[in-house]
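Taking it in order: structure first as structure tokens, then the write-up.
Only one protein chain is missing; all other protein chains are in place.
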Amino acid sequence: MSKLRIGIIGVGGIAQGRHIPAFKALSDDCVITAVSDVNLERAKEVSKTHQIDHVFEDYRDLFKEVDAVCICTPNRFHAEITVAALEAGVHVMCEKPMALSSGECENMLAAAREAKKTLAIAYHYRFMKNSQAAKKLMGQVGTPLVTRVQALRRRKVPGWGVFTNKSLQGGGSLIDYGCHLLDLAIWLMGSPKHISVSGSAYQELSKQPDSINEWGSFDHETFDVDDHVTAYIKFETGASLLLETSWAANILEDTEHLSISGVNGGINVFPLELYTESNGMLLNSQPAWIPGEEDPGLSQAKNFLDACLGRAELVVKPEEALQVSQIIDEIYQSSTN
Amino acid sequence: MSKLRIGIIGVGGIAQGRHIPAFKALSDDCVITAVSDVNLERAKEVSKTHQIDHVFEDYRDLFKEVDAVCICTPNRFHAEITVAALEAGVHVMCEKPMALSSGECENMLAAAREAKKTLAIAYHYRFMKNSQAAKKLMGQVGTPLVTRVQALRRRKVPGWGVFTNKSLQGGGSLIDYGCHLLDLAIWLMGSPKHISVSGSAYQELSKQPDSINEWGSFDHETFDVDDHVTAYIKFETGASLLLETSWAANILEDTEHLSISGVNGGINVFPLELYTESNGMLLNSQPAWIPGEEDPGLSQAKNFLDACLGRAELVVKPEEALQVSQIIDEIYQSSTN
Amino acid sequence: MSKLRIGIIGVGGIAQGRHIPAFKALSDDCVITAVSDVNLERAKEVSKTHQIDHVFEDYRDLFKEVDAVCICTPNRFHAEITVAALEAGVHVMCEKPMALSSGECENMLAAAREAKKTLAIAYHYRFMKNSQAAKKLMGQVGTPLVTRVQALRRRKVPGWGVFTNKSLQGGGSLIDYGCHLLDLAIWLMGSPKHISVSGSAYQELSKQPDSINEWGSFDHETFDVDDHVTAYIKFETGASLLLETSWAANILEDTEHLSISGVNGGINVFPLELYTESNGMLLNSQPAWIPGEEDPGLSQAKNFLDACLGRAELVVKPEEALQVSQIIDEIYQSSTN
Amino acid sequence: MSKLRIGIIGVGGIAQGRHIPAFKALSDDCVITAVSDVNLERAKEVSKTHQIDHVFEDYRDLFKEVDAVCICTPNRFHAEITVAALEAGVHVMCEKPMALSSGECENMLAAAREAKKTLAIAYHYRFMKNSQAAKKLMGQVGTPLVTRVQALRRRKVPGWGVFTNKSLQGGGSLIDYGCHLLDLAIWLMGSPKHISVSGSAYQELSKQPDSINEWGSFDHETFDVDDHVTAYIKFETGASLLLETSWAANILEDTEHLSISGVNGGINVFPLELYTESNGMLLNSQPAWIPGEEDPGLSQAKNFLDACLGRAELVVKPEEALQVSQIIDEIYQSSTN
Amino acid sequence: MSKLRIGIIGVGGIAQGRHIPAFKALSDDCVITAVSDVNLERAKEVSKTHQIDHVFEDYRDLFKEVDAVCICTPNRFHAEITVAALEAGVHVMCEKPMALSSGECENMLAAAREAKKTLAIAYHYRFMKNSQAAKKLMGQVGTPLVTRVQALRRRKVPGWGVFTNKSLQGGGSLIDYGCHLLDLAIWLMGSPKHISVSGSAYQELSKQPDSINEWGSFDHETFDVDDHVTAYIKFETGASLLLETSWAANILEDTEHLSISGVNGGINVFPLELYTESNGMLLNSQPAWIPGEEDPGLSQAKNFLDACLGRAELVVKPEEALQVSQIIDEIYQSSTN
Partner (left out) sequence: MSKLRIGIIGVGGIAQGRHIPAFKALSDDCVITAVSDVNLERAKEVSKTHQIDHVFEDYRDLFKEVDAVCICTPNRFHAEITVAALEAGVHVMCEKPMALSSGECENMLAAAREAKKTLAIAYHYRFMKNSQAAKKLMGQVGTPLVTRVQALRRRKVPGWGVFTNKSLQGGGSLIDYGCHLLDLAIWLMGSPKHISVSGSAYQELSKQPDSINEWGSFDHETFDVDDHVTAYIKFETGASLLLETSWAANILEDTEHLSISGVNGGINVFPLELYTESNGMLLNSQPAWIPGEEDPGLSQAKNFLDACLGRAELVVKPEEALQVSQIIDEIYQSSTN
């Protein structure tokens, strides 16, 4: 069987740091044949570094050279490029968030169904070893009741790139960072339907002209995204989810927390701990060893290839990514009410 | 000046463990002259142990022997007794929660205003040294944005007394335990008005007939209160509060957490830590020594006496306790929607 | 039903510190009616302190006043008194070790069968919460392969009492201290038959006239027991047990260790930890909470009463204690070969 | 003086990882002039990488180009090659274990005596800094009484190479791994004669088809060596040694433990700690700094060269390695009885 | 032999907390027959509590009833009472510091020599187990070069008693607290002669009217002693000593530190650690167990009685206490230059 031809659209940090190395490491199954970027110079450099045959400025020109694309552009272009690729008969792995809004996401989903092609969204936290192991242990938790999600950084607004630009990114800390743990949480919970969302989005700290920031500097005046968000989500199963995410919280230290208390037990993901009852005792358990691939980006790329080749089911289905985008939409709406 | 005569209504654990010792320790200002209890035998024993002159079965008979009462009955009787006492011209310190519902609370407040007598609610967490110190440090936090409250126990439903009886107590983990940290949080935030409440109350775990419980056993069939509650509260200042409380969570360990992130800094109360920026650095600070009284029950009783005697303002004003009860009401209502 | 009448034979430290308080705490089921001791004065004092009706110098005189006895004399008298008591129709709980030799133990066992009375041996380590919980978890360990037992003290020969006197005690660190963990280990392993024993008993350190000892002083010249013992025991199941016990080892710190590696998992008892595989991971688990009685002496007394009253099976059966004594015999024999 | 010419026989992992770098680092005294391997391709690659002049498929052809050889083949070929080399007048450093059986070892020893050439066995644990320092401190331990050896790994059967093949290796965890700490222990004890050995060898865990293994996979059906061994060894000095070694134990964590309790003090080797009495106190001591070479492989190679050149005595004498092989033989025999 | 009759002069905290219990515990050798205090009421209470026969207001009246006295008055009266007691033929144990000035100390010493009676100064730190053990280990330190002494408290001026009154106490933190570790240091160093002293005494912090103090409150205006002192002392052996003592330092935490670096090794006293070289290694050692009496007050009283009874040499000789007072004098003088 011939190898899947991969194209990379947008060759910034995430493409160079995660996706290109991953596809190159999977050279038994694929080969990167083309890259495109609105910054043609950058695309050329990347093609030279990685010995990629074709370079384009316009992503439309790339489709003919590939069987699948990986979309790494600013969020604003996710929907448009995805739909175009699918219409061109090309499989798509699109960086998270799926798109700027849930409406766009629905268009992407429709295009994928129409094209009968694979559409994956790069929520790579699901491919971490702790996440995969937690998923296997959910049976011991029982029906989830309460889920806690914290994706918090202390004074670390990303001062580079387009992160603080709402029209290009659609939002800040929630759509860029918190979305990962929100997606992971709902997947571990078994993807229940949400029935209500209440939320608050803040930007007060970053709007202060002289506040300290560890990750570079940005223009406080043009900053127009959220740097801190809280939300509360109810599901039709009765479960509730307490969410907090921030780039710039005034807290002790950066925190990634995801825990679920169910009817029978509890689980914490970072680090992985299981709280159960057994033989009349309460037990705490931790993995001494988890098998598998350390690099979630590699597992993610492999799952995408396997899905394209009909060898496996997608781990991150587009319907699931759509729900994450719906919740993000509803949080932002709730915040302005 | 003659000493304030104190009556104790209901002489169960909280009266014997906290309030009677506190008032006895303040013997310069007060004397316990009477006790009453529907269980007359218990009242007699307590009066003998503590050398209290008068013993009654009916609290109404007690009013004539006292200037102030401390109400330690099940929650259901708080409102009725408080109103009766105030109408009899007697100051009242009532155990938390203020009453079964905010409607009852409003009646109590009206009675206090009418009688021009002191009405205090025993939210004693406010008198802890960490709480008092945190209140002084709130200026360095700036306008609060996000507040996190966790009052969580692992598998410790109180199996004794009336705690699992909804008609007597009005609820479970939230109205009995979580109310303390909720009250403390709102006070530290500066008592802003709340504008929306969403919540979920659970009882699944305690309804399971064979689940393990560390604090005694109870009847799983008649259990009709919440053992786990989550909620999300928005305030008119824009602040939001994430609340979780439980008697029986499937978590690693019991947790009392209250932290606030504001525009300028952050604070954690247990243990007390302050997160600020200063001289272009981010600083973490902890108290090496906090002066003051270790026993919050003693400080609370002293503040009540001082208020009755016109020497100080109440720390826990009834209007503030009313707001806590309103929020509890709204959480329970939200949960059933 | 009338209460079981208990007699205590030998009222030294172990009687006063463990057994008398335990039987007194179980006053619903029993009453201590008599004590005896070759030191009559001591017996009288104890009877006065604990309000016990009958006091005797000769244990034979005590049998008529009791239904059951607890034997707390030096090891040398265990067999003689036990047989006499059983012949007098009295139930027996005898302190560990069962007797000086396995031959004596067999006589005791025969007498118990003949008399159809209960004969319990006070290996109270089995009643510790960790031990009881470990027993429940052995199913996850699978067939035991390797058992490690360490009952080690650093320079703490008991300098008081008769501990260093071989004719009264039958041995030193092994028969007095190591026997507990050896008994516990074999019980957790499921009481397999042993097929070979190799051992070494030492007394070099205690024979040195000027060595340091933390627990009082003793006569180095008359010291004639072991202060350090190693042994290796094979069982017909294929399992092997590595044993080390000492009163006076040159080691970092006192150590009580008992762990078992089985075909499926492993267990450690102090502290209780379980090592298993599950869902393709290796897991470590610890109890967050174990229910039950903290005082093993109380549980032990209760089990004895329940067995006498036909309400429960003995936890420590005399056949099992016999095996421990057989192994001790074989270790001492192996050492002198 | 001209440099010693070194030949390497068998150029697998241990040759490339330890011995070749060591001899190259000692270029003042020696030069590697030849390599041989049954896999001639591999030998050629190694010779190219390390610029070694001569390459052979048959080790016999190599002798003429060298003064000394280092034998790094599977255990099965140790005896044959050693004897051939010595008969060819070539010094030998042979990897551990010395050979498959003590009978073979005796032949090797006889050949060395006959040839008057140096025969070293690569028990490199003796050259670790902690080992060398411990040897110097043994005087403070006094006559050894009890020695404990644990060389334990949790679920780490080496799934590569020939480790699980009995006919090539002679055994599993004991002959491959435990032999190191057994050798080190006996050397620290002063090389006393052993008088009895009892042991048990297990393979139950590795024979289970679906058990988890951290270090690669192997064929559970053809696995025919031990993965877990216990043993008990008595010496004519009265000392006893408790031994446990495993590739795949169900335990908390990998453990390398070697400690000795003597008449005057105790010692632990990993980490190095000394337990003594002094001035009427019990003291614990640890090295703050130990001088010397960090890499034991380098020290081992240097000692071999020095011995060949008559400049120093061998640290690991073949008579000592023979005793280790005798004990291993006796453990395996004991296990099958 | 009849028991030594002891009198206590001054029955404040140090008498009641340390000396009276100590002499009572040594009832084989002594009996407290009399107490005196300028506060006669307090003396009567103490005599009743401890069943002491004679009570006096004037210490002169007490001498006839005793063989030895223990002087527990403010520092100002140490010299006068000591001289009077010795002239009355009574042995003396005097609390530290020996007196207000070295001139007074010399008078006391002269009186003791004249009277041929025992004169002990209560530097009880020397009787701590760590101190006694350190003294035994000084041989491994070799000739002392550098000694570091820190007796530091953070914001803990003793607000009670006469501690802040210079005319009664002669000084503050140095004469009251630092003197202990200074005395201990010089004793461990072998009591070398000092040849130069430079020092600084501070009171700035305590003179601030509103500074925080953990140990009660005092009058900032009348405060006229040192609350922080540094000094540097050279000895004729070449050794130097860096001294810091404080009641009220702005430091992380209270610290008692005494360490000595010598030509061969180093020692730290709290906790006890020894730093040596041995067998070409650097070693750190700590006691695992130190024998002896835990209560230094008891050992101190015993040594005084033994000295009075001719059974032992004094541990704290008055000549040594004189040197401490000389150094204190010189520090205060240096500070005002």
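Going in written order, the chains are labelled A, B, C, D and E, and every chain counts its residues from 1.
In this section, a contact is a pair of C-beta atoms (placed from the backbone, for glycine too) under 8 Å apart; a residue touches a chain by one contact, two chains touch by 3 or more.
Quantities reported herein were computed from a predicted structural model and do not represent experimental measurements.
A.B. asks: For the chain that's not shown, point to the residue among B:Y275, B:F304 or B:Y332 touching it.
C.D. replies: Result: among the candidates, B:Y275 touches the missing chain.
A.B. asks: Kindly state which of the options A:E87, A:E114 or A:E214 is in contact with the chain not pictured.
C.D. replies: That would be A:E214, which touches the missing chain.
A.B. asks: So which bits of subunit B touch the chain we can't see?
C.D. replies: Output for subunit B: 133, 136-137, 274-275, 279-291.
A.B. asks: By the contact definition given up top, give the residues of subunit A that touch the hidden chain.
C.D. replies: Given the touch definition above, subunit A has residues 154-155, 212, 214, 252-253 touching the missing chain.
A.B. asks: Please give every residue of subunit D in contact with the chain that is not shown.
C.D. replies: Answer for subunit D: residues 288-289, 291 touch the chain left out.
The rule is simple: only the chains that are shown with their structure count from here on.
A.B. asks: Please tell me the distance, in whole Å, between the geometric centres of subunit A and subunit E computed from their C-alpha atoms.
C.D. replies: Chain centres of subunit A and subunit E, defined by C-alpha means, are spaced 69 Å apart.
A.B. asks: Roughly how many whole angstrom separate the Cα centroids of subunit D and subunit E?
C.D. replies: 60
A.B. asks: What whole-Å value do you get for the distance between subunit A and subunit B if each is reduced to the mean of its CA atoms?
C.D. replies: That pair's centroid distance is 43 Å.
A.B. asks: Counting only residues that touch at least 2 other chains, which ones in subunit D make the list?
C.D. replies: Within subunit D, the residues that touch at least two other chains are 154-155, 212, 214, 252, 275, 280-282, 284.
A.B. asks: Chains as vertices, touching pairs as edges: which of line, ring, star, complete or other describes this one?
C.D. replies: Graph shape here is other: it fits none of the named patterns.
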